[in-house]
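What follows is one structure encoded as structure tokens, with my remarks underneath.
Removed: one protein chain of the complex. Kept in place: all other protein chains.
This part shows chain A:
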Amino acid sequence: MEVNYENGLNLKATELRLGLPGSDEPERQTTPRPNKRTSSEISSSGLTDDGNDDHQASAPPAKAQVVGWPPIRSYRKNCIQAKKNEVEGGTGRYVKVSVDGAAYLRKIDLHVYGSYPELLEALEKMFKLTIGAYSEREGYNGSEYAPTYEDKDGDWMLVGDVPWEMFISSCKRLRIMKGSEARGLGCI
């Protein structure tokens, strides 16, 4: 028996619906989406995000994502996002750079560089100075400058001792030391 759901009931007069009086709300039908996520709905209209997600300090997702998929609870989602920001630096990994004797500080994004030589070259260009080459035994001995950084524990370390990835994640700020202080760092 075919039941006509749309015409059998004359409920239009008492219909509860969204929209201004006099306008017609179209009945929307959805179709299955066996394709990849990117062609699916974008999380926008109708639903407000719950408070948790609003507190993420993250860049919006690059691709369109399906609301509530994969089915992961807010707390775990927030943890994932926080971790991403910390490790990959979705918003960049900016640290202050000071040079002894310079009038003001600069800021650089560590994520722009892939290795120590790249970073040091950039610093040399930025401040118009020569840092020279790193050696494990002697640091930057021979140079007038020694690049140092403050790590998570608040200690001042010589740039170059630890693997690059570890350096990026623990570096809070850079200080390029000059003169006798700098030379002293190479001979402990």
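General observations
Please note the rule applied: contacts are C-beta pairs under 8 Å (C-beta built on N, C-alpha and C of every residue); 3 or more make two chains touch, one makes a residue touch a chain; residues count from 1.
In this section, contacts and distances are computed from a predicted model.
The complex appears with one chain absent; UniProt names that chain "F-box domain-containing protein" among the candidates "Adaptor related protein complex 5 subunit sigma 1", "Calcineurin B homologous protein 3", "F-box domain-containing protein" or "Trafficking protein particle complex subunit". Contact with the chain not shown here comes from a single listed residue; of A:Pro71, A:Gly114 or A:Pro163, that residue is A:Pro71. Even with one chain removed from view, chain A keeps its contact list with that chain: residues 3, 5-6, 9, 11, 15-18, 25, 27-38, 40-41, 43, 45-53, 61, 63, 65-76, 79-80, 83, 153.
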